[in-house]
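For this view, one protein chain was removed and the others were kept in their places.
Going in written order, the chains are labelled A and B, and every chain counts its residues from 1.
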Amino acid sequence: MVAAAAVLPAAYLVIVCADDLVATMETILRARTLAMALRSIGLAVAVTATAIAIAVPVAFLTTRTTLPGARAWATLLSLPVVIPSYVGAYTYVAALGPSGMLQGILEPLGIERLPAIYGFGGAWLVLSLFTYPLVLITVRSAIVRLDPQLEEAALVASRSRREVFRTITLPQLKPAIGAGGLLVALYVLSDFGAVSLLRFQSFTREIYISFQSSFDRGETAALGLVLVALTLALVALYAGTRRQGSHYRSSPGAVRPLRPVPLGPWKWPAIGGCTLLAALALGLPLGVLLHWASKGIGDAVDWGAVGTAAWHSLLAGGLAAALAAAAAISISVLVVRHPSPVSRLLERAGYAGYALPGIVVALALVFFGTRIALPLYQTLAMLVIALAIHFLPLAIAAISAALMQVPPRLEEAARTLGRGSLASFMTVTGPLAATGVAAGAALVLLNAVKELPATLLLAPAEFETLATQVWTETTFGFYEGAAIPALALVLLAAPPLYLLSGEGAHE
Amino acid sequence: MPRARTAAILAALLAALLAGCGGDSDQSPADPDAPTGEAGITVYSGRIPPEIGPLIDLYEQRIGRDIEVRFGETAALAAQIVEEGENTPADVFFAQDAGALGAIQDQGRFERLPAATLERVPSRFRSTEGEWVGTSGRARVIAYGEDVNSDELPESVFGLTGEEWRGRVGWAPLNGSFQAFITAMRLTEGDDVARDFVEGMLANDVQPYENNIAIRDAIAAGEIDAGLINHYYVAQAKAEDPDYPVEIYFPPGDLGSMVNVAGAGVIAGSDQPQGAEAFVEFLLSREAQQFFSSSTGEYPLVDGIRADPSLVPLGEIPQPKIDLSEIDDLEGTLELLRSSGAL
Partner (left out) sequence: MSTTESRATGAGMYDELPEPETVLRISALSKSFGEINAVAGASLELHRGELCALIGPSGCGKTTMLRLIAGLERPDAGSIELEGALISGDGVDLAPQRRRIGMVFQDFALFPHLDVGANVAYGLGRRADERRVDEMLALVGLAGAARRPVHELSGGQQQRVAIARALAPSPKLILLDEPFSNLDAALRQQMRDEVRAIILHAGVTALFVTHDQEEALSISDRVAVIRDGRIVQLGTPEEIYSRPTDRWTAEFLGEVEVLDGEAEGSWAKCELGTVPVRDAAEGPVAVMLRPEAIALDANGPPDGRPSVVAEVVSRRYFGHDQLVEVELPSKARVRSRCLGLPAWHPGDRVRVWLDGPAAVFADGGAPARDAP
């Protein structure tokens, strides 16, 4: 049931393409299609590698070291996840563009032109900065669940910290890094707003051109199918990181918190690095937003409308997060505990929902919603279902990684003690995987609150969210007005991220 | 205890779920009017609240009933109407550009409008099939900044391929109005001329932007000196700030400032065709036309309503003989833009 819902977007594309197979093949086999796909893959690889390179050290610093204010750093450095990448891109263009704020500051110093923010470099930078939290959140929650005894054993065997990290910790974290990296790669494939603003020709932009300019649903769907195929390939790649053995804790007994690694002389470089990252990924966009907001604040801001929109965002996002987490648990249990070709295929097809541009997912749900669930169409329930389907892979990634770290032995113990499989799960596996479940739900929540295309098409009429407010204002060119709901999005995201980052942070 | 904290998160989510169920029942009969017998109409609007909000309010006051408006991107809403098929809740589609109206017409999803409604607008600003009608017009102009002397400006857009404009001009190749402009150029001047223009612009280091507004703002910021945009975006900015440093110029030569339209049509199978027609009719009323003229700075299309006197009068802008909503013509334009590398 759950899995069937998750493959709706892909099913829609197949149905539309089946209308005209010749045209579909023509579209898919165009040289331009291939060229654009390669460009997108190139960007996805670069951004994913960068996101991992940023996120893994930060995850380690904020969980396993004496970094002062680890929890605050973890929250702060996760926050960029909630900044819609197109807003992020706007702020970057505003700050670093050819006539941006930085240029304005530097001009008197005789600097005529900054290195171009446009093109591959800009897209790479901006997407990396706004997607690395996806890796950070999944990896942090995995580190917290690691079996410290393995590391202790290695340390006792007088291996250096670095070697232990490389030979013991890192391999154990592979599934989480893989899961986070996959999410980043899929996000990059699906992103339209940021790449378009930064003038990088990507595959998704191609989908938008066909959809927006030629109103050709067949061509749009054919390109969408190519994206689904790319997704399946990526997911298969990720499955490779998971297959290398199981990742349960091996030793008996319970998790004892590991003693944090003293940073010593590295304390200042670590703080410096975190500060730089926070400045780039959070400080700069927030600074620009605040600058705009301060200009707009003079005009009457309709705080009531912002408040209502915030509540709507939270409501739809929260419900979608709960629904997606519940669905992801059942799929993850299926995949992790009862692997079969069918369960694996369902899981993978579900990822397509995340790799497809929001508009395609939204149209798929319009298609099915009006045909099989008309009473729900354009109600809150429909929006919640759409958001849950769109972001389900985020929850699956986090939750299945968490489940993989809970030894099945514990569930068996519960069953020999008279608990059914559901009760065993609820009392043992569930609580032990809770950090992963919470991370998954939070990822869905944080993405759902900023989601735009599906919200516009499927929400109840006149159901304004913060994201639709940002959209309305930017469409109108009124950045001052857009800044306030965008800032509200960040504020909204802070509490759940703070709660989440409390796990494993050494105070 | 960390477990307690995650439990708190889960509990909060659950609480939201329960609260949501309650909230859902408040909102889900999405129709406040349902008990009174006749529901209000539903409008899918590609024009956003700041552009038409007051107009909707006025109409609701006028008919004494709420209407439901779904705002979104014009192209997305058009696709949505197609996907919804027979079950669409939409009664009226109010689109930002003629291409989207043509897409709906192609799919046979529009109802024919009454002749009386259609005839209020000159024939070049409405569907040849009589399925949609233009509600306001926007001219393609050259916007320019403070660094440009008005005598520098070329006779027509073809002048922008000249060396003196290298790197100084912006355009928005993804924009529907821009694409319609190129279509008009192909149909009136020929494919080769259009291709030469596009390639000449690219060779001249034209700067691509997301949309008209981005071009306007880039000119204001001094990033570029001129750009191809719809005329009324500048008027909107000047309404906010009278000193806004961008002016518009209607090139008199060749293609001139082709006029594009926003328009509306009644969705086929609407359960309230009369209400829907009445709304479209209202968009052509004196109040509405004056609203478009004064508030958004567009051209009113109904005879007898005067446009902003600072604009070149509508009648003086040469208009190519093309059907603005002909999708097939657009295909050739996309092909041209793609193969030349503009898209």
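Quick note on the criterion: a residue touches a chain if its C-beta (ideal position, glycine included) is under 8 Å from a C-beta of that chain, and two chains touch if they have at least 3 such contacts.
Note that the structure is a prediction, hence the values are computed from the model and not measured.
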Handout entry: Visible chains in contact with the missing one
Key = A
Fill in the blank from the handout: Contacting the left-out chain: of A:265, A:341 or A:418, that is A:418
Fill in the blank from the handout: Checked against the full complex, the residue among A:280, A:301 or A:410 that touches the missing chain is A:410
Handout entry: Chain not shown, touching residues in subunit A
Key = 251-256, 407, 409-410, 412-421, 423-424, 427-428, 431-432
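Everything below uses one rule, namely that only the chains that are shown with their structure count from here on.
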Problem - Cα-centroid distance, subunit A relative to subunit B, in whole angstrom - result: 32
Exercise for the section: Flag every residue of subunit B that touches subunit A in the complex, lowest number first. Expected result: 2-3, 5-10, 12-14, 16-17, 19-20, 23-24, 27-28, 30, 42, 48-51, 68-73, 75-80, 82-85, 87-89, 99-100, 102-103, 106, 174, 176, 179, 208, 210, 213, 216-218, 221-223, 233, 236-237, 327, 330-331, 334, 338, 343
Problem - Sites on subunit A touched by subunit B in the complex - result: 32, 97-99, 144, 196-197, 199, 208-209, 211-215, 217, 220, 314-315, 318-319, 321-322, 325, 359, 362-363, 366-367, 370-371, 374, 377-381, 384, 431, 434-435, 437-438, 441-442, 445, 453, 456-457, 460-463, 468, 472-473, 475-478, 496, 499-500, 502-504
